[in-house]
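Take a look at the following structure, please.
Of the protein chains in this complex, all but one are displayed in their positions.
For chain A:
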């Protein structure tokens, strides 16, 4: 493949004390594609994502961003490169409105005051580029929004900043069926805009419905990175549960 991955990790090692959580993990995400990161509970998905986002520093390994080797020491550095993570709990402030949430900590200023008009405008255009259905006023409080709408706001916050890589941790967990479909469409739209999207999900249907590639983790190791069109449902489930499936996965 001649396309340079937006994100390319090799030989990542991470341990907490004596427990090795990530062992020689390789992972890449390509622009314009959805890469699904799957694995059982405790396989190391979240730790890997936290390493990517600069929340944890990894012990050894190589981290390349758009082909250049980089060092990421803090979440702010990751953000500066254009890597955004939408956490499972969304991290939205219920008592603030949509615009305030989108710009929290990164408010736009004009002189001494905040540039409310520009922020509203940006919020509106970003949301309309994402939302399957309209959201109404951008001055609504988060507390008044449904689960699917909140998820959309959280995703909008991640893509507002000209980001290159967006990582979504279980975006469809705790959502209804119709809302899940909305969120999946949003995920697809992000990739179609050219972003590299990483989707963590336990639902095989969601994974097969939107992803272009699947990366499967098993007990802290990356056991396979394959194109979604090349594998079957059963193979992925085997990779998740036993770390191997036929030709794929760990060598016994």
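The working rule: a contact is a pair of C-beta atoms (placed from the backbone, for glycine too) under 8 Å apart; a residue touches a chain by one contact, two chains touch by 3 or more; residues count from 1.
In the analysis below, contacts and distances are computed from a predicted model.
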Chain not displayed: protein name in its UniProt record ("ABC transmembrane type-1 domain-containing protein", "Putative NBD/HSP70 family sugar kinase", "Nitric oxide reductase F protein" or "Biotin-independent malonate decarboxylase subunit beta"): "Putative NBD/HSP70 family sugar kinase"
Touching residue (missing chain; options A:62, A:89 or A:230): A:230
Where the unshown chain meets chain A, residue by residue: 121, 177, 181, 184-185, 188, 204-209, 212, 227-234, 236
